[in-house]
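Note that one protein chain is taken out, while the other chains of the complex remain in position.
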Amino acid sequence: MKKKLFSKNLLSKSMNKYRSARKIGLTPGSLVYTGEKKIATTTIIVTDFNAEKVDRREIAVFTELPEQRESKRWLHIQGLHDTELLQMVGDAFSIHSLVLEDVVNLHQSPKIEEFEDYLFIITKMLTYDEENGELKSEHISFILLDNLIISFQETDAAYFDPIMRRLENPKGRMRKYSADYFLYTLLDLVVDHYFIVIDALADQFERLERNVISNPTRYHVEEIHHLKRQVITFRKLVRPLRDVTNILLSGDVNLISDDTNVFLRDLYDHTIQVIDSLETQRELVSGLLDTYLSQVSHRMNEVMKVLTIMSTIFIPLGFLAGLYGMNFVYMPELNYKYGYFSLLGVMLLIVIGMILFFRHKKWL
Amino acid sequence: MKKKLFSKNLLSKSMNKYRSARKIGLTPGSLVYTGEKKIATTTIIVTDFNAEKVDRREIAVFTELPEQRESKRWLHIQGLHDTELLQMVGDAFSIHSLVLEDVVNLHQSPKIEEFEDYLFIITKMLTYDEENGELKSEHISFILLDNLIISFQETDAAYFDPIMRRLENPKGRMRKYSADYFLYTLLDLVVDHYFIVIDALADQFERLERNVISNPTRYHVEEIHHLKRQVITFRKLVRPLRDVTNILLSGDVNLISDDTNVFLRDLYDHTIQVIDSLETQRELVSGLLDTYLSQVSHRMNEVMKVLTIMSTIFIPLGFLAGLYGMNFVYMPELNYKYGYFSLLGVMLLIVIGMILFFRHKKWL
Amino acid sequence: MKKKLFSKNLLSKSMNKYRSARKIGLTPGSLVYTGEKKIATTTIIVTDFNAEKVDRREIAVFTELPEQRESKRWLHIQGLHDTELLQMVGDAFSIHSLVLEDVVNLHQSPKIEEFEDYLFIITKMLTYDEENGELKSEHISFILLDNLIISFQETDAAYFDPIMRRLENPKGRMRKYSADYFLYTLLDLVVDHYFIVIDALADQFERLERNVISNPTRYHVEEIHHLKRQVITFRKLVRPLRDVTNILLSGDVNLISDDTNVFLRDLYDHTIQVIDSLETQRELVSGLLDTYLSQVSHRMNEVMKVLTIMSTIFIPLGFLAGLYGMNFVYMPELNYKYGYFSLLGVMLLIVIGMILFFRHKKWL
Amino acid sequence: MKKKLFSKNLLSKSMNKYRSARKIGLTPGSLVYTGEKKIATTTIIVTDFNAEKVDRREIAVFTELPEQRESKRWLHIQGLHDTELLQMVGDAFSIHSLVLEDVVNLHQSPKIEEFEDYLFIITKMLTYDEENGELKSEHISFILLDNLIISFQETDAAYFDPIMRRLENPKGRMRKYSADYFLYTLLDLVVDHYFIVIDALADQFERLERNVISNPTRYHVEEIHHLKRQVITFRKLVRPLRDVTNILLSGDVNLISDDTNVFLRDLYDHTIQVIDSLETQRELVSGLLDTYLSQVSHRMNEVMKVLTIMSTIFIPLGFLAGLYGMNFVYMPELNYKYGYFSLLGVMLLIVIGMILFFRHKKWL
Partner (left out) sequence: MKKKLFSKNLLSKSMNKYRSARKIGLTPGSLVYTGEKKIATTTIIVTDFNAEKVDRREIAVFTELPEQRESKRWLHIQGLHDTELLQMVGDAFSIHSLVLEDVVNLHQSPKIEEFEDYLFIITKMLTYDEENGELKSEHISFILLDNLIISFQETDAAYFDPIMRRLENPKGRMRKYSADYFLYTLLDLVVDHYFIVIDALADQFERLERNVISNPTRYHVEEIHHLKRQVITFRKLVRPLRDVTNILLSGDVNLISDDTNVFLRDLYDHTIQVIDSLETQRELVSGLLDTYLSQVSHRMNEVMKVLTIMSTIFIPLGFLAGLYGMNFVYMPELNYKYGYFSLLGVMLLIVIGMILFFRHKKWL
């Protein structure tokens, strides 16, 4: 498993590259989807709702977009590779071409931009693939117009299903409150997913720590760096969100009502908490490398001690044996009757002395 | 003891996880107590007091809440798992549902929020469990209304008993001053506990330092990281309190009177002092790891020296012995009468020469 | 290849020196070109354009500069060594002598300066020479006057060709919008190049990481430092650009129209993204050194283990052999018929015992 | 000496503890002296002075305080354990109880607090005990009222004697200028002491560096950490003083006249200089640990080389000797007349070859 882990996942994804060479010289605002095509067809989920009713349909072609029946509408677009469709959406609601460019540019960090008629927010949905220990990021954008929310995601993953279920509940705040509250619930859902990822990273950390302490191997260094890299990437993707929520909170944004403000304050708190947790995790992961190194140097010490004990005991004994293996004509000890047994006794004393010495040095 | 220490405490609590997966999609403001149920029943301690009188009762059911008899009231609620009771408290005093959510969300960091009619503050009570060297944190919230303070804690630990005793004193400022001064005394008590924990951590550091210097073992690395982690966690829990006290001090908070301000300035000073001490401790604990590593490398050096001295002395001697153990027909030295003793003399000279060499190298 | 790499490129370019000694005492504003002469002759490319027409010519002598035929003009000057020509350009458009000094001073960091009639911006064009792994920086300056843009570059590299091609397109915004939008497209092109360099550095990082993990040699330390140095240099050259774009965005700059602002915001986002990526790369490269060191210490451990296993197994065996090689007259074992084979058996048992011991220690 | 140094001083004082457990629950503003009683009796030195006269007396009881005879008065109180006396001082000049609490709380960091009628400043007097290498800190507080300065110190150390001598000089500015200038001279004296301590730490650093380079022992690690700890403590005590002087400088403080401002600016400069020097010292001390480690690893290398050279030379020789010590019946070389001498020659060639190899490797 480890072989597989390192040869592909760890290395090839170690840095998020831009591969933007072919883009140089294009007019700014050109719609170029920078990712792979992840789903076959783009789907638009149209949800019209107000305090009384919810009406939901799926369409595949933008021209089929029905009239807005209720006071609020949520357009959820799954799939970003169909740039023509996105261009039509943009034209229909007079969205700036640079905004559309950011919607399809997967490398764009989270940000907020306020325009005269609408508000544009980019976030990253993060999930953790337990199987191969990979952090997965999906590019999510929101456009808030008056009583209309448009959301974009790369795949057809069901992140927003809980929102749809809650919309069914006729007593939910979402049905009654204005569109900016709805935007808040979408953002809140994104941040909720961050906590799951943090938990997953914490699990991975604990498993790794247990392994490093019980039986450190050199693959652990790679795993530690892999984990550290994920924490760094996570932090890089989440940190700009603090500014986003902060701007939402500031009270200067037109489309945000005062009633939603107390909820946004809560969202801001959660964002801060996520960032704090990531900082702490980073410190802990760095500490884990120290643990690994000290375990390794401990083992090295063990090896050295065994070598030294064996050598130190047997080297003088070997010398003595060699001494009486010499062929001098006149070596009186050789002729003593108990010479051999006396020597064995001397050797035993040397061994005992050595063992006492090592005990004294606390090597045994 | 060490085995126990690492197998459970250190590892399983190494990161505070959120386990919030099941919460995704819940309406914001839903009351979900995120901790274990730590005490059997929730108790409400009602204390009515003014300059003349103090009247204290314990009730178990919120509906039994008696009329407020004196000018100021303190409601102290022990146990956060009974979310229905909390909902009733919230309804009775028109507390926002997000505030109640934070009261029961143990992962919420310290913060302050000002509402039109009340002030909401979250802090963490910290205690140090000497037995297994664990930092324990308890989630404490305060709501200050006009002449009414509500405080929430997870367990029935008697942290606030000194306050209750001081309330008995008819000349105490608490009796005379307004409710915001009472809030200050509660916060001051929380911060006072931080100093105890800092002292306990300092004791642990000193004990550890003594051990690392006298007899470093590989378990010390774990203990150093454990201590470092506690200091980091402590700092993470206390740092937001600086902002809390700073906002209280700013003079912009409605419910805080000018008289209380000089006391809050004192509280702010103490908070800064706690944070400074933690920063210093963190630097010292990091230095301890260096000490450990240098001790270990010192030991390694010792081992190497013994090995080298033994080898270097006996290897040439062994060679000489082997030389005269050869079976060549014509080896003139073997037939000299004093050949054997001459050789012993040469060996002695070699040993003396080696010892002088090691002396010169300062290895002996 | 490595020899070459280190002996010249890495070392001699490790720090960008100023060699400004000879300049001391010169009047500020003196035109001294601080680089080598990189191309033979200076060329001026004159492009007059408006929504309807584009007219492009190349001239070699500034006095040949034709009348401006269309509403907007772009003067692109390739080659900075001809200070007389630059002086004439400066005089013709009343450019401050300090501005001209900065145009030819290759050591000047990116900056923006606003004058009454014009705006002066310095940037660095960065390219990555794949062949010898060198980051190349070219000094690029822009002067924006009313309906006139002057750009300066050191060589005749075709960086701005895409702009020229886009100018051909009669529907492009560049033709219609004012000169400040044209300045934006030039800056955008510079930033687009940064993404290519980031990708190249990421490739280099991945290649290096693969090598360090599979077969670390001491040359990798040099390569890691070389890469780190390039990231640091890159960051040093790009960081000031953040302030440049920020000032452009601020709305306080006269020559920048509101329409261009939304594009500049996009440019600012890209700049931030470049800087963030560089920060992440720096952290990753530092982590790579840890990986290298742990690989090396792993190898050291391997070597030590082999030595220890061999020594520990054979040292006692050798002792036994030496023991029965002694020449004592009375050594009963020597006369046993099966003495020799018994000893061989004992030796075999010792070897088996040792191997079991090493298995237990997990060294085998 | 070293033994003593580590067993007590270094360890027991390694962290400044608060031992505040017993204080929990006390009313804020309670006067509890947190240090040991350092002198037997508290002394009050009363100095009345104006441009013409100086009148100085010592009293032991505050009720004996004479009438203020000249226009300015300086009350200098030596000894903080007599809290009753301090309470009387506080009552006499209407000092807030929290101020008095800070006067006796030795753990309080330097700070400034402005009240309606007076200014309260805490500083730390630092001295360096050369004998046992300890930094000593004394808690010094100043209260500036209109034409009255009260100063408090723990012991009867003669820090302020130079001030008293300068007061004798009838032409000194202190006599003529207002009380705030007098406060400045007191603060200036405190800062002057910091420079002495910095010099002492620099001396200690140099002595340590010399020792580490000439003969590093493991005690040096402790000494380096001890020194680092002192620099950290020093910085922690001095850093808040920057804010104190900054606030004094700001011009917003009532009791500070414009004439004193230029002097305070000088004081601020000195404070900055002290902090800068401490930052530099901290960097240097950290570098010293690197030096130590590289010296130690250098020694390890030396040891390894000797071992390797001895082993590598004698192991093959020993093998050859063993070879011709074998008892095979048919070993032709043994019967050659010059077999033994030929073998000695071969051995000599091996030794020479080895030495050349080590020369080549630069180990000899």
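Chains: A, B, C and D, in written order; residue numbering restarts at 1 for each.
By our rule, contacts are C-beta pairs under 8 Å (C-beta built on N, C-alpha and C of every residue); 3 or more make two chains touch, one makes a residue touch a chain.
All of these numbers come straight from a predicted model, not from anything done at the bench.
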{"item": "Residue among D:Pro240, D:Gly322 or D:Gly339 that touches the chain left out of view", "value": "D:Gly322"}
{"item": "Among D:Gln78, D:Asn105 or D:Thr185, the residue in touch with the chain that has been omitted", "value": "D:Thr185"}
{"item": "Full-complex contact with the absent chain, from C:Gly79, C:Gly133 or C:Gly325", "value": "C:Gly325"}
{"item": "Absent chain, residues of subunit D that touch it", "value": "161-163, 165-166, 172-173, 184-185, 188-189, 192-193, 195-196, 198-199, 202-203, 205-206, 209-210, 213, 262-263, 265-266, 269, 272-273, 276-277, 280-281, 283-284, 287, 290-291, 294-295, 297-298, 300-301, 304-305, 307-308, 311-312, 315-316, 318-319, 322-323, 325-331, 361-363"}
{"item": "On subunit C, residues whose C-beta touches the chain left out of the figure", "value": "6, 11-12, 14-21, 23-25, 27-28, 96, 98, 101-102, 107-109, 111, 113, 215, 218, 221-222, 225, 228-229, 232-233, 236, 289, 292-293, 296-297, 299-300, 302-304, 306-307, 310-311, 314-315, 317-318, 321-322, 324-327, 331, 333-340, 343"}
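Criterion: only the chains that are shown with their structure count from here on.
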{"item": "Touching both subunit A and subunit D (chains)", "value": "B"}
{"item": "Chain of greatest Cα-centre distance to subunit B", "value": "C"}
{"item": "Interface residue overlap between copies subunit B and subunit D, same or different (over half shared)", "value": "different"}
{"item": "Whole-Å gap separating subunit C and subunit D, where each centre is the average of the chain's CA atoms", "value": "43"}
{"item": "Multi-chain contact sites of subunit D, meaning residues that touch two or more partners", "value": "325"}
{"item": "Topology of the chain contact graph, where touching chains are joined (line, ring, star, complete, other)", "value": "line"}
